[in-house]
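Only one protein chain is missing from this complex, and each of the others stays in its spot.
Let's turn to subunit A:
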Amino acid sequence: MGHLKKNVLLMPSYMLIIGTLIAYLQKKTAVVTSDIIFIVAASFLFFLIPWGIKKYNKNIDEYILSLVIFLCSMSLIMLLRLKVSLFKPQMEWIGLGLVLMLLTIVFSAQLLKLLEYPYLLGLASILIIFLVVVFGTEIGGNRNWIIMGPFQVQPSEYAKLLVLGFLTAYLQENKNLLNLPNRKWGFLYLPPLRFLAPLIMIWSMALLMFVYQRDLGSALLFFGMAVMMTYVATSNKSYMFLAAVFFILSGFASYMAFGHVRVRFDIWLNPWADPMGKAYQIVQSLFALGYGGLFGAGYWHGFPDMIPAVQTDFIFSAIGEEFGLLGVLSVITAYLLIFFRAMKISFSCSDEKYKLLSFGLSATMLLQAFIILAGVTKLLPLTGITLPFISYGGSSMTASFITIGLLLAIGAKEKNRA
């Protein structure tokens, strides 16, 4: 059982139980009996899942799994505090996510076979995003939701996985062609355009549709994903340079063309121009983080309700307010450790496709966390995307669990071979 002892695996469950206790002492009406049953079930599940999976297949990376469970229990105690009505749905989503993760691990061989068909994956992702353009509904300013009966789905979360699959398969197959430096413009070495065309086509269509849907966070994520994957696959710095130029140009163009981009940019540069109006959210987030200090205001003792959309995009500010610098550092370290372990899996892969895929999956998760953390701390202009595993949201939660399932499956496979 490696270096992790059972009592360490129990800690996320303890977190849940102590969180519930504080909630009960603070506000007796906050926790009802049915919630307590859910919490007890959750704390058992959070211990049993990593323990059981490890028993079932000892090659599965226990560190990634226990860190994910930690982030989930963080999410649950924050939702218990922020909006108790969302606690039960989130618990159900985590349960569904865990089931999906197990299914992904069991059927990983079949799923990874899909990497043989890059264009299928690319077209499927375009189709999914196109469906949103046609049937999408606007919730919270972003026109990126599809409502199917009782469910609201955010398809871009799943399209992300498909695009990653496409990039992996395409780049691996055409790596040598893309590295052929037979066009030289100045200090740039580029292959003929016809080899790059499919990559640029699929990727720019995805990007354009996101811009059309005003989903700038996803657009930025897709952009960063493609740049990272291309650079890692070809190790050609010319692509990085082109991407930087493209990024500056398109950023400038969208600043000129779209009103909402201009608003976001201006409140980033100077939130104090309009602290009660447009910049209210970011200003409240900064106040919350400042109020937290080193040790935080204490669970249930801050005022994170002041921030709009605190249970999704701004949940990090609530953590910062109530758990302080230490809590924030713990969360960031958790993401970094997941990335680190995933990179270790990636290095151990012998198949180049799996190597690229596991890099892409983990780097995308880290990039997503970075974009939203940079947004709420005003390091970068705010673009609304979810914080993986912590924000409230079914699509984000299940897609992140599928990502982890793929990573664990690839890792187990490589360890089994070695």
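Throughout what follows, a contact is a pair of C-beta atoms (placed from the backbone, for glycine too) under 8 Å apart; a residue touches a chain by one contact, two chains touch by 3 or more; residues count from 1.
In the analysis below, contacts and distances are computed from a predicted model.
Trainee: Given that one chain of this complex has been left out, which of "Peptide/nickel transport system permease protein", "Aspartate carbamoyltransferase", "PSer/pThr/pTyr-binding forkhead associated (FHA) protein" or "Fe-S cluster assembly ATPase SufC" is its protein name according to UniProt?
Mentor: Cross-referencing UniProt, the chain left out corresponds to "PSer/pThr/pTyr-binding forkhead associated (FHA) protein".
Trainee: Looking at the full complex, which residue from A:F47, A:F70 or A:F222 touches the chain that isn't shown here?
Mentor: A:F70
Trainee: Out of A:F38, A:W93, A:Y239 or A:F323, point to the residue that touches the absent chain in the complete complex.
Mentor: Considering all chains, including the one not shown, the answer is A:F323.
Trainee: Pick out which of A:F47, A:F87, A:Y170 or A:Y299 touches the chain that's been left out of the picture.
Mentor: A:Y299
Trainee: Could I get the residues of subunit A that touch the absent chain, sorted low to high?
Mentor: 2-4, 8, 11-12, 14-15, 18-19, 21-22, 25-26, 63, 66-67, 70, 74, 77, 295-296, 298-301, 323-324, 326-327, 330, 333-334, 337, 340-341, 344
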